[in-house]
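This is the structure I have questions about; it appears just below.
Yeah, one chain of the complex is gone here, protein chain that is, but the others are all in their spots.
The chains carry the letters A and B, assigned in the order they are written, with residues numbered from 1 in each.
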Amino acid sequence: MERFLEVFFAPQVFARYAPDVLYAMMTTLWLGLVIILAGIGLGLVLACLRTAQCWWLTLPIVIFADVMRALPPLVLILIFYFGLPGLGLTLSGPLVLFIVLTAVLAAFAEEIFWAGLTALTRGQWEAGRATGLSFFQTLIHVALPQAVRMGIPSLVNRALAITKMTALGSVIGVKEILAVSSSAQAMSGSATPLTMAALAYLAIFLPAVVLARWLERRFSWRV
Amino acid sequence: MSNIADMFFNLDIMRQALPLLMQGLVMTLKLCAVVIGLGLIGGLFLALAATSPRRWLRWPTMALIDLMRALPPLVLLIFIYSGMPFAGVQMPAFTAVAVAFLLNNSAYYAEVYRAGLQSLPSGQWEAARATGLSMPQTLVHVIIPQAVRNVLPDLLSNTIEVVKLTSLASVVSLAELLYQANMARSVTYNSSPLVLAAAIYLVLLWPCVRLVSRFQRKLSI
Partner (left out) sequence: MTPMLEIAGLEKNFGDVQVLRSIDLKVARGELVFVIGPSGSGKSTMLRCCNRLEEPTSGSIFIDGRNIMNALSADLNRLRLQTGMVFQGFHLYPHMTVLKNVMLAQTKALKRPKAEAETRAMDMLGRVGLAHKAKAMPTELSGGQQQRVAIARALALDPKVMLFDEPTSALDPELVGSVLKVMKDLNAEGMTMVVVSHEMGFAREAADRVVFMDGGVVVEQGTPDQVFGNPQQDRTRAFLSRVTGAE
């Protein structure tokens, strides 16, 4: 037990690297936040565009959503990070991470919103149009609020899963929690920084998981 | 334009890298078989424990599931692969990867099953118990078949995530598809092997993704 504590909870290592890990937590938090906002926003826009029902909008959206959902994000990250410089276009690690994860989240969000929109009965659309709302007004005021509400539990879970993928940034030199703790581990020759990484992630994501549970219960009614 | 073709879609390089990638694919499929197979079973048991009326069983299980949902799988993997040796627990990369992803995915599968179990009306339990079926018999013949059927799209969707997840094994140098592609890239200074790997993932997963969308549409109408 003592040996276990020594390996995974050495206090002096803890103290030595705490500031670095805390700083890295900010990076993870801030990256995650931007990705969530951009990803869900983009997904919402795509789902709305799809309601227009013209094939030259629908087709690219569907292909985008399918490809982004089928490809492992790490493949995209490597292609962007190592491939693009060959074309004279060098993107920083955080930027690559942001672009890829935003695209992935947008793809999932688009599908979730779209599923919600198609789940609405024709009656809801007709009620909107019959009361003199335009197509666009019906979309904004009648259809979307219901679709969003229906999608919230899946959306929260998906956003959570994708924000956790910021850990992939460690592969392309983003100074987020995992990267910082990994190098601290190498430097200190102790496993404690890895424990710190796990704790740091738990500090960020455990509340999110609890929130997701709460939302699930709250929104579990079906329209 | 020719630059793009040369850097990303270089057929010569792809042809050279193909055998290596195929070896990687085999490893990826092996990993999938272990993680999906055991995950589907482990997840079911976790879900049963998580919906148990016994509090001493339910609470720790829920805690474990939430812990796994909160930890990024890569962190878990690094912890097991690089951290455990400090405690004298050394294991080959394949085992480390399998254990990490199994922990992670059993929790996700458990969440899916749990939703399915809770979607069943209690009358199904009562009807079965009233006809003298035991608890395990009720589970096997009445509850689980219905629960699984209700969440089939989500099980498939999670299975897609598992396949994608295996690409993380490249980080700990397990020679799966993405690792091999990235090796080929660093040797050839050309991204075509990565694109080829992406294409292989697409061939594998696109039909599944379509199927999930189709399922969701059908459920909602």
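Keep in mind that, in the parts below, contacts are C-beta pairs under 8 Å (C-beta built on N, C-alpha and C of every residue); 3 or more make two chains touch, one makes a residue touch a chain.
These figures come from a predicted structure and were not determined experimentally.
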For the chain not depicted, the shown chains it touches: B
Identified contact with the non-displayed chain, of B:S52, B:Q90 or B:T131: B:T131
Sole contact to the chain not displayed, among B:A49, B:L77, B:A100 or B:V142: B:V142
Missing-partner contacts on chain B, residue numbers: 121, 123-124, 126-134, 137, 141-142, 145-146, 149
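Here, only the chains that are shown with their structure count from here on.
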Complex interface listing, chain B residues touching chain A: 3-4, 7-8, 66-67, 69-76, 78-79, 82-84, 86-87, 160-161, 163-168, 170-171, 178, 181-182, 185, 189-191, 194-195, 197-198, 201-202, 204-206, 208-210, 213, 216-217, 220-221
Of all residues in chain A, those that touch chain B in their complex: 3-4, 7-8, 66-67, 69-76, 78-79, 82-83, 86-87, 111, 115-116, 118-119, 160-161, 164-168, 170-171, 177-178, 182, 185, 190-191, 194-195, 197-198, 201-202, 205-206, 208-210, 212-213
